[in-house]
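Just one protein chain is left out here, and the rest sit where they should.
Chain lettering (A, B, C and D) follows the sequence in which the chains are written, and residue indices restart at 1 in each chain.
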Amino acid sequence: MQRIGVFICWCGSNIAATVDVKRVAEAIKAEPGVVYSADYQYMCSENGQQLLKNAIKEHNLTGVVIGSCSPRMHEATFRRAAAEAGLNPYMLEVANIREQCSWIHKDMDEATEKALILIRTAIAKVRLNTPLQEGESPVTKRALVIGGGIAGIQAALDIAEAGFEVDIVEKNATIGGRMAQLDKTFPTLDCSACILTPKMVDCAQSDKIDILSYSEVEEVKGFVGNFKVKIRKKARYVDEKKCTGCKVCMEKCPSKKGLNEFNMNLNNRTAIYIPFAQAIPNVAVIDPEQCIKLKTGKCGICQKFCGAGAINYEMKDEFVDREYGAIVVATGFRPINIDAFNEYGYSDNADVITSLELERLMNAAGPTNGVLLRPSDKTHPKVITFIQCVGSRDVSGCGKPYCSKVCCMYTAKHAMLIREKYPDTEVHVFYIDVRTPGKNYDEFYRRAVEQYGVDYIKGMVGKVYNENGKLMVQGSNLIDNEQVIIPSDLVVLATAIEPEPSVRKIATLLTASIDTNNFMNESHPKLRPVESPTAGVYLAGMCQGPKDIPETVSQASACAAKVIGLLVKDKLKTNPCVAHCNEMMCNGCSQCANVCAYGAITYVDKEFRIGGGKTEVRRVASVNPAVCQGCGACTVTCPSGAMDLSGFSSKQIMSEVEAICKR
Amino acid sequence: MDKTEMTEIMKEISGTDVRKCMKCGKCSGRCPAYKDMDIKPHQFVTMLEKGKVEELLNCSAIWNCFSCMACVERCPRGVAPAQVIEAVRTTFTRAQNNNGLAAEDIPPIVDELIPQQLLVSAYRKYNK
Amino acid sequence: MTDLENKIIERAENLLESGEAARVVGWKKGEFYFDPSPAEFDSKEQLRDFVYNGFCGANLSKYLIQVSKKPGKTAVFLKPCDTFSLNQLVKEHRVNRDNIIAIGIECNGKLDIEKIKEKGVSAVTEASETGKEVTVSSLYGKSVMNKEDILLIKCLTCKSKKLVGVDETIVLGEMEEAPSDRFEEVEKLEKMTEAERFAFWKSQLSKCIRCNACRNVCPACSCVKCVFDNPQSGVAAKANDDEFEEQLFHIIRAFHVSGRCTDCGECSRVCPQRIPLHLLNRKFIKDINTCYGEYQAGEAADGKTPLTDYTVGDVEPNDVFNAGVRK
Amino acid sequence: MQEIKEFVPNIVAFCCNWCSYAGADLAGSGRLSYPANVKIIRVPCSCRVNPMFILKAFQRGADGVILCGCHPGDCHYVTGNYYTRRRMAMLFDFLNYMGIEKERTRVEWVSAAEGARFSQVMNDFVKKITELGENRRITDLRVKEK
Partner (left out) sequence: MIKVDRTKADGMYAAISEKMPLFIPVKSAGEVNYAPWEKGADVSLDTLKTVKSAKDFFFPQSETMMRFKAEGKKIEIIDDRKEVAPFVIFGVRGCDYRSFDILDKVFLQEPVDTYYKERRDAAVIVTMACAKPEESCFCSVFGIDSADPKGDVTCYADDKYLYFKSNTDKGAKLMEIIGAFGTEGGEKEVEAQKKNTREIMEKLPFTHLDLSVFKPENLNKLFASEEWASLSEACLGCGTCTFVCPTCQCFDIRDFKTNDGVIRFRCWDSCMYSDFTQMAAANSRTTQLQRYRQRFMHKLVYYPSQYGGTYSCVGCGRCVNKCPQRLNIVKVIKRLGDKEND
């Protein structure tokens, strides 16, 4: 028989004002198995915990029930205290008499009655609790970073700096990501490439970092400390080890009509190409959709001209299996598709462009070599109108309900840069709100207005139409309460951003959750913002929510710190509340393995005594406690009840049901 | 009827949540009748929110609105300024002992594809 | 003796003599013509008692769980519905298929001796089947009966005459499909009001004597230890001490076999109180078919069962009462 | 003479630890009340709820059983509630087939952020069960014997 101690917390007046804690503590003394019962103002306080510890020792308690706030708040606190007093922490249960009782009921009798029921229920459970021991699992001291943008690069560099090996898996042919496409960065206006490329080079040169470019994560198995990942290295038709990046192939390639994704499709590239000058790895790749040789079997010019003999048309996708202790997701973002916003005429007018396209038009390495020429007729635009919040804060269904966070700043940046470079240009910005929280951010925006004379119009554009070659931007000016029409030469849309869609697949592979906007969920929005709910998986950059470069870099470094903290451990403690199989009853039917999301169940043939001195061999399930997450799906699918869950056993729950129904 | 009550009625008729407006002005940016509107579409929303029913009932914009629904179409927040305008108009006509067109008087030729709102508001407008 | 029975015995002899099979599982002559029992035959002499007649309704597949553990191969004769059971057991790794020679045999529905007795014919000595008629001979003479009237319930609504996953077949004629739709009775119940359904099941289940025959004969109820026999499970009971326990036993049993029940109908065949237990399992089968797509347990020896699978757009539990399940 | 008491249903709610139980906590923090006869049992995931637990609740005198979990697709254990959804869809329709009132059983998806919804769901469920009356069709009379 258990010796159970019950502690009723007042939580100041939070509980005591509605639940008669004295009456509860007194009544509970009569419960079979209860040898001690007390009430206290704040059980979670130092003194409260001491009371618990003393009682465990004095009364030789084998089980404890605390009637207090939600177990989600202080179960861990109390269990730690119990452990300090020598009681197995899993012999303690919390009855939630605050959130689920005192706070929602007004009548004292009613609330007291309910508190009694809830505590009796917890007692019923504790009677059947068994001491549980946390298991241990080893840690593979290597990290995986998915995504080679600035977030992934920063995380990888920081992890490598601490002495751990780290692999970057990047689906494109080069690392660098979106930041490589940007011209300047706010609020300092330094050149994006100038600050990014050194970091890219650091990655390439680090002996701890392995860059798997043009690769994708195909399969993830295992669990924190022990992930087993299958990576698909897509066929690039160029041997990475041989290619010297000389670009002769690009000069000779006859297929020159491919759209240059790096330049936002604003110009063309050859079928064999290196995405940009500072690409890492500086190795060519062949676009199989465009390559004449791959499509028709005829051509082979690049192979002929390649001095290094790097071209291999026979190349196939390869699979690499690696093991990791931690995974950082840094899959980044893309601008949303704005075809549905026909009021801005993006699809109809070449001179209505997105901000990212403008970045390329302004960039020295871009299609116009940094000279701002409008796409339609390659002339200098004289009047440029920016429209903000295109697709952001939009609940109409075409856009995104959230604020994309970076548009206000980059629009100010663009406006400023244009006025700086081409002072004769007239720049208008339609805005709903200008959001510039951040160090030196508002100053930056004000500089655009005050120093550079950018015309900010409070109001939104209702319509953009082409009239005699002019883009007529019709919008409202709410300050002057008038409708304005601005004949413009170029219209730039501050397009909303969204998570790179491949994140959905990654989230599924990692069994990490994702929100309705496809942003990955963090474990806690405030207190655990860089951890995903799946242990060992961390989030950096835009995949978790809109953010700018400094924030992305901070988050990436935070991720790295978390990863390092994990990888320095030799062993991890595992959750003891996991499934286990009673082999005497197991049928070996495989139903449990069918529903296990973690692949924690395997089968073995074992010999059992069947009476009469005979034995028989049966196939029985076996649970890997380090892989099992303790959801219990298997326990219900098991008809014989051989599968049970420690800490939430069928007997415990049934006896809770019995107690909770009693009144 | 007092002002508050009338405000509530107008809000109810409009079927739109005026609080959803984020004051971007896109409705007014798109309005083809903008010049003839003494109260602009976006103002209808904010004025109704603030309960300025008298000004609304006495404006000419309710008779100049085309009920083209462009503002409804363009609103990023799902607010429907044209429905607010229609609500004001309806309240106005109701106050005149309901001299609008009865349902059975609507000619059968009227195509059912034409939005009801547009039809009804047009009849109301020209029955002033 | 019919040609079919001859062929079957011939093949059994053959298998035993050639040593291909160490034993044969089939049906053995009883005290009467109508009471053969499942049995193992190890030798040619034993096969003298082998029978295959209209009263061999028993499904032999469940015996294979134990028999397949014996050394050597076991040949087994399976009627179409029994083959589904074997396949399902193979899928659940309960039967070692490598040790089994499965021989699918012809079946045109099996007879119910109780129904014959109810027609006033006792001391039956033979029943010869010709198409839709059965000539029943007894000590008191011969009488011709309409086959449909004296079929076992399970055979009236036979789901399939397919012989799935067998190694060989012995089929002499064309097997006729079952006369009626197996979901008709379920639908009839569904159309009743809740109160009517409750009254129906109460009157049926109150007959239950908890003999466990339905469970013990069921090929899907092959648990090493059943929850109802396990004092640790919290539902163990040996008698229905309260009406609730009548419901509990049958609900849990039906749930446990849901998605795995092949609808072999043994449960209602063996019930001493003739409770239409198959209607419980069929409700699950019907709902699974409606909500998650046609599924026949035992049709394949691999793949997931419907309740260990899902799709993102599955019907919501609160909507299931009207979402296509009840039209 | 025995006093005729107003019928107060006995409701058992199974809540998954990650979403619905947290949703219930949030309802508490927001002081969004629901009747005291709703009593919650915490399970790691809705897929831990065995039909036997539900039947046990009815046996022991529950008038209604409601199962709450994360929204499909948001399960902490990735797929747990998808299995719950199938199991309960099948079970609940089956119970109804046995003549048990369909209102007595319910599944609701309540996220950790939906405190208000949790409270609203519970109020609604209690109201429905109160209208329906005492559970007599699937309960063990011995339990209530004195």
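As a convention for this text, a contact is a pair of C-beta atoms (placed from the backbone, for glycine too) under 8 Å apart; a residue touches a chain by one contact, two chains touch by 3 or more.
All figures in this text were calculated on a predicted structure; none of them were measured in a lab.
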item	value
Partners of the unshown chain among those that are drawn	A, C, D
Contact partner of the left-out chain, one of A:228, A:242 or A:662	A:662
Residue numbers in chain D that touch the chain omitted from display	60-61, 142-146
Positions on chain C where the hidden chain makes contact	30-32, 35-40, 58, 63, 114, 117, 122-123, 203-204, 206-207, 209-213, 215-217, 229-231, 236-241, 266, 269-270, 272-275
Contact footprint on chain A, counting only the chain that is left out	30-32, 610-612, 658, 662
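Everything below uses one rule, namely that only the chains that are shown with their structure count from here on.
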item	value
Interface with more contacting C-beta pairs, comparing A-B to A-D	A-D
Most widely separated chain from chain C, with each centre as the mean of CA atoms	B
Separation of chain B from chain C, taking each centre as the mean of its C-alpha atoms, in whole Å	70
Distance from the mean Cα position of chain D to that of chain A, given in whole angstrom	33
Residues within chain D bordering two or more other chains	51-52, 56, 79, 83, 87
In chain B, residues with contacts to at least two other chains	none
Touch relationships between chains, expressed as pairs	A-B, A-C, A-D, C-D
Of chain A, residues touching chain C in the complex	584-591, 594-595, 603, 616-619, 637, 639-642, 650-651, 654-655
Residue ranges of chain C touching chain A (in the complex, touch as defined)	69, 92-94, 221-227, 230, 232-234, 256-257, 304-305, 307-309
In the complex, chain A residues that touch chain B	343, 389, 393-396, 399, 430, 432-433, 458-463, 474-478, 481, 483
